[in-house]
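Of the protein chains in this complex, one is absent; all others appear in place.
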Amino acid sequence: MEKKEIICISCPLGCRVEVRGDGENIESIEGNQCPQGREYAREEFMNPTRILPTTVRVSGGELPLVSVKTEAPIPRDKIFSAMDQIAQVTVEAPVKLGEVIIEDLVGTGVSLVATRRVLSDKKAADGEKV
Amino acid sequence: MKADIVIIGGGVTGTAVARKLTEYELDIILVEKEADLASGTSKANSGIVHAGYNADPETMKGQLNIQANPLFDKLCSDLNVPFQRTGSLVVGFNQQDLETIKQKKENGDKIGIPGLEIIGRRRLQKIEPHINDRARWALYAPSAGIVSPHELTIALGENAAQNGLQVMLENKVEDIETEKGALKAVVTNRERIECDVVINAAGVYADSIARMAGDEMVIRPRKGEYFIFDREYGDLINHVLFPTPTETSKGILVTATAHGNLLVGPNAYPAGKEDLATTSGGLVEIMKGAVKLIPDLPRGGVISSFAGLRAAAPSEDFIISPSPSVWGFIHAAGIQSPGLTAAPATAERVEQLVKGYYPSERLVKKDDFQETLPEKPHLYDYDEGDLEDWNEYIDRREDYGEVVCRCEHVTRGEIIDALHSPVPAQTLDAIKRRARAGMGRCQGGFCGPRVVEIIAEELGISPREVTKKGPGSEILQEKTKDLRLKKKTADKENRDNQRQEGKYKDPAQDAAKNAEQDAEQATEQAAEQDTEPKTEKQLQQVKIESGGADGE
Partner (left out) sequence: MVSEFKDKYQLVIIGAGPAGLGAALAAEERGVKDILLLERDYFLGGILPQCIHNGFGLDYFGEELTGPEYAHRFIDRIPESTVQVMDETMVLDITPDKEITALNRHQGVQKIEAKAVLLAMGCRERTREAIKIPGDRTAGVLTAGTAQRYINIEGYLPGRKVIVLGSGDIGLIMARRMTLEGAEVDSVLEIMPYSSGLVRNKVQCLDDFDIPLKLNHTLTRIEGDKRVERVVVSRVNDDLEPVPGSEQTVECDTVLLAVGLIPENELTKQMGIELDPVTGGAVVNEQRETEINGVFACGNVLQVHDLVDYVTEESEIAARAVSEYLSRRRKKRRKKIKLTAGEQITYVVPHRIDYVYQDKDKKTLKLFLRSSVPVEEAELKVVDGRGQELISSRKKIVTPGEMETIILPLQFLDEDTEELTVSVTKASQGAD
């Protein structure tokens, strides 16, 4: 049996919700002031996930980096291994908005996609607008 | 290497001496331990050209102050340095203050300070509308003025460089070699320079330099802290405002700077030679002192604070004299206030001393000495009325059309000029002192990254090598991602060690974890090999590798 205090992020109130349970079952949820808080705490207790926004190196681009995010939330405990994988990747410009940079990031099945456009150096020099 | 004369110290004294001596056909080197001229006392002081009524004509500093004040108009015009004869006011609140003011006037009249007047409340309020209501008298000295101290120092150095001075930055003097009481060489951390004459203008370190030559000298730095206000408030006052000094305190002054900011300070207390830290107590003290003169000082308008050291000798006077123990060694030391004002006269005094070491036929004046420094354009000198004249520069070079520092309106062209000036700027602070980029209200928040980029581009170095003020003050530490990769490698080594010791518990207990590890290994390999960009193909490989691992 595990006990965890979870701060609800659904509103500025930031209720401290206490969840008791194990990996598969929840025994109790206390401290929330609304149903949203209950739902959030359940999710956060069973399977906390996060969108990971970061950057990836670009070669031959108008910028050295392209901003990226995971297309869907990934398990919170995968964040650092994801960052490690991302760190050693370089994409070649041009990069399109929404382009998949890494498929199946650290075995999560979630893709890492570009959140902006990066033109190649030459195009940028020719005056095309970013 | 060899030179005729070595000047130690790139402050206002050293550079003024350098400029004076480059009038002669002599090989002169100036060595400075920091990454730019004006890096010590000369960058952190009140910037006031004193009228001289305080001067005791019996003292060296008094004489030089009186002698130097009238020289500023031509000097600053020759060197394109902002200087304004604003006049100063010593403000009095009570009878005791009035007595002091009278004494000052009497002294000033005696030594010939022009135009001194004691003015009453009505006139004081007319010429200084924001002055404290309780102020009753003031000593008005029309010949006082304000100058940009670091710009003057750099301009003196650059004009000297233009006339043949060699400036060696980041050269810290470690030894003075002598032989049988005669000077032989100056040894820095980088060079050994044989020479005939050395001028010790090393500011707070002048005593250390003196001791290297076997002379006794003590310099006790006195720290003073300051606040600078936004240019918006420069108009609050019209003159340099001093409170009347008392036996216990000199008080806090309020002045405009030559660029129209408001400056208040300094306090004064003993400090170490590298202690340029501002203190919370000091800053409170200054603000408290300043509001005595200007009660409606906008406390929220502060854009910067700093501290400077004044190089005070126990005699409280300048030491401008030949060394008693080494032939050819001249001290220009103990240069505290009014050292900035005195600098042009100090240079002449040193020139006289230098003459003592050379036969007159050896001291030939150059016939091509350039008295003026070519003008560098600055957009901030232009206002709405004449802005269109700026196009003349843009026609010459488009870089003058690209504003980099939005607060002070500094263009890329001006920054490039600073990087290629006669004493080239090498650091962010040096650019700030020459071109004012980063000097404004955002303090380089916006332009910092762009100035770093321009410095790197122009000097052909990596942005990571760009510093604030010389080695050790790099702005950027790593390329984004490199730290992650390095950390990875370090973590692995750590884990490997633990594994060997049997302490490491393998977390890989399911397939997903295995996948993670494979990715880690790929990362580790990458980190170990290099951190250079990967090609598309290698990237594909990574994708496949991590995908494959997941399939297990």
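Labels for the chains are A and B, by order of writing; each one numbers its residues from 1.
We adopt the following convention: a contact is a pair of C-beta atoms (placed from the backbone, for glycine too) under 8 Å apart; a residue touches a chain by one contact, two chains touch by 3 or more.
Fair warning: this is a prediction, and the values are worked out from it, not measured in the lab.
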Next on the checklist: Can you tell me which of B:I303, B:L373 or B:A425 touches the chain that was removed from the display?
Outcome noted: B:I303
Next on the checklist: With the missing chain put back, one of B:G112, B:P359 or B:G472 would touch it. Which one?
Outcome noted: B:G472
Next on the checklist: List every residue of chain A that touches the chain not included in the displayed model.
Outcome noted: 7-9, 11-14, 33, 50-55, 57, 63-65, 67-69, 76, 79, 83, 97, 115-117, 129-130
Checklist outcome for this item: On chain B, the omitted chain is touched by residues 232, 274, 276-280, 282-283, 300, 302-306, 379, 384, 387-388, 390-391, 394-395, 398-399, 401-403, 406-407, 409, 441-446, 448-449, 452-453, 463-464, 467-487
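Criterion: only the chains that are shown with their structure count from here on.
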Item to check | chain A-chain B separation of Cα centroids, rounded to whole Å | outcome: 46
Checklist entry - Quick one: in the complex, what on chain A touches chain B? => result 55, 57, 59, 64-65, 78, 81, 83-92, 102-109
Checklist outcome for this item: Within their complex, chain B touches chain A through residues 480-481, 484-485, 488, 511-512, 515-516, 519-520, 522-523, 526-527, 533-536, 539, 542-543, 546-547, 549-550
